[in-house]
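Only one protein chain is missing from this complex, and each of the others stays in its spot.
== chain A ==
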Amino acid sequence: MRPNDHPAPGGVQLRHVSQPLPHDSAAKHVQGAAPYIDDLPEPAGTLHLAVGGSPMARGRLIAVDLEKVRAVPGVVAVLTAADVPGKNDISPAFGDEPLFAHGHVMFHGQPVFAVAAETRDAARRAARLGAITVVQEKPAVTVEDAEKRGDTVLPDYAFIRGDASAAIDAAPNQIAGQFRIGGQEHFYLEGQVALAIPGEDGAMHVHTSTQHPTEVQHVCARILGLPDAMVTAEVRRMGGGFGGKESQASQWAAMAALAARVTGRPCKIRLDRDDDMAMTGKRHDFRVDYAVGFDDEGRIQGVEMAFLARCGCSADLSQGVVDRTMFHADASYFLPELIISSRRLKTNTVSNTAFRGFGGPQGMLAMERIIDEIACRLGRDPLDVRKVNHYGPERDTTPYGMTVEDHDVGAAILEQLERSSNYRERREAIAGFNASSPILRKGIALTPVKFGISFTLTQLNQAGALVHVYSDGSVQLNHGGTEMGQGLYQKVAQVVAEEFGVGMDRVRVTATTTDKVPNTSPTAASSGSDLNGMAARMAARQIRDRLAILAGEHFGVPAKEVVFRDDHAFAGNESLPFAELARRAHAARIHLSAAGHYKTPKLHWDRQKGVGRPFFYFAYGAACAEVVIDTLTGENRVLRVDILHDVGRSLNPAIDIGQIEGGFVQGMGWLTTEELVYDKDGRLRTHAPSTYKIPVASDVPADFRVTLFDGENREETVYRSKAVGEPPLMLANAVFCAIADAVQSIAPGRPVPLDAPATPEAILKAIQGIVAAG
């Protein structure tokens, strides 16, 4: 049975929900007819901005000479911190990041000034001519540098249960070690962009490529010194986001808004790729120090994990990101006694930020590596060690005190994938291959994913929607969620069309904007369809209920007997076309517009105490990856991937499978080819696709089998679906573990000193390390 064949609860066959409809803009995208912000017709007089960045990573900013910049023909204005009428702060929460550097600089490339010019070309040429004088200080580049200085962006934090140290000592076996996990550049294909248009009374309308229009609104208002009500932030679509446009879009929108205020003209900024990579935050990289004690079957008795996060120059979203690392340091396993601690280290690098998984992948990967090491020590198959540690009856409390109620789902997925991927047979075949292949070595791994769904900042778990029915029966839908390619607009439209029983062609989705639905949460934490789908359904249902009363009067039946389907309202054998009903409703003075608001139930989280239920539910999955490495060069290929993933009852299986495939490949890039290199002066040396390699089509295994797990969300989500945005990224842990397994084959029983990403260099280094250890 395919997921879309499932009848809805109550046995009604669904017309739109669960159907594999294409992306809402698919027909436009294939014709180049879906405009992004840089494609919008520019209002008359539009100016273009370019940014001048700091030439040093740390130091006192003593002079900014912009005379040559101003002298360039076409330059209309040059902006610095002195031009900010409000507060020079673009941070999402902690008040620690300026729009333009003032007094001192915090990272190489940090914006110091911006140029507004008649053409983009003039602005970019002029921006190169700024003379910025910095009295250089030695930058903190690595977590070790920051530790030495004792510099953090936020206080340390830990989950503690029992006496981990005593439990480790008392266990029959112990391992201690250190593991490094690299960061990741988002590389959304559409770079950061904003267009600000000044309005009357000082108002500002900002087209912004952001996952968080409300935050852009707030930051623009803060910079301009305006009430929030004077700023509108609008986004129809992004060319990719992945977390990189959650907090990171605000700076560019605010810069455009400030320039529009100062010049009185529309102002647009589109960062070129090098600036985008140097000036915007990335996934946090970590050093993880760990110690674990375990029994002879590999069952963990106690564990200590210390996560040292390179947060960059400001707090940004590091509180939530590193918390989520800790929330996922258990991966899928019960840890009886533990200390999971974290330090949020302040470095003179661009401020690290949200990236698909929001810290979770790093926590989960660290634990999977610990499991692999346990298996190596005991000579057991890592999958068997995963199974003995998996959450189960009586072993179901997470390090943060939440009960895993449906651990049987995770266990069932592991079992099913083990069979469907022929894991055991293939492991044997690989052992045979390796026995007779001195240079090429294969490896295999099967790893689970359990990802907590909800914002861990509880207040963000709410959403609003606005639905209008017009008197011709057409429907307009708006909600707080943003479209970045993930198919959210289509999923929510499917829900609304289903509610009214009308065709998809009748539902028009409009751009996300703060003047229609206010006070929104970011489209993040995989929560887009859970939250906005529900809010839109609640809005539609209010209107439908009003229409049902009118139709009931017309048919002479109670309202609850009126059924909406096939573009009609039915009662028994009688029916009214939906458009006719809408016309009559308007004539009868019935309100045909409604706002819906949803808040996720059951959540409570006491961060101080480190206990509660931060997640409404978990999304589960598992992946089995087979790889081959060349032991002379470190080159590697992924040969085959089998994925079984839980999306509950899918709202749109085509979109969900696309999320799974795309998330997996993005995770594979993070763990194999994508490497961020900062030099000792704090300069990012990998600031273009020439030096930073994301996967291309030929890197992806041709043998790529993705299956949706057959099950529904046990919690009451919209149509019992599950969130799908982030969890699949962590399926790629299987690739990393398979590469480690291939290295392991060279010297069974010796730990594999492999850090992430497993680039060819890292693999070679691990091979040399494991050989030298003999």
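Everything that follows uses one rule, which is that contacts are C-beta pairs under 8 Å (C-beta built on N, C-alpha and C of every residue); 3 or more make two chains touch, one makes a residue touch a chain; residues count from 1.
Going forward, contacts and distances are computed from a predicted model.
The listed options are "Lipocalin-like domain-containing protein", "Citrate lyase subunit beta / citryl-CoA lyase", "Peptide/nickel transport system permease protein" or "Carbon monoxide dehydrogenase", and the UniProt record of the chain not shown names that protein "Carbon monoxide dehydrogenase". For the chain left out of this panel, the touching residue among A:G240, A:P266 or A:G480 is A:G240.
Contacts to the hidden chain, counted on chain A, fall at residues 20, 22-23, 25-36, 38-39, 41, 186-191, 237-240, 242, 272-274, 484-487, 654-655, 657-658, 661-666, 688-690, 694-698, 700, 702, 704, 706.
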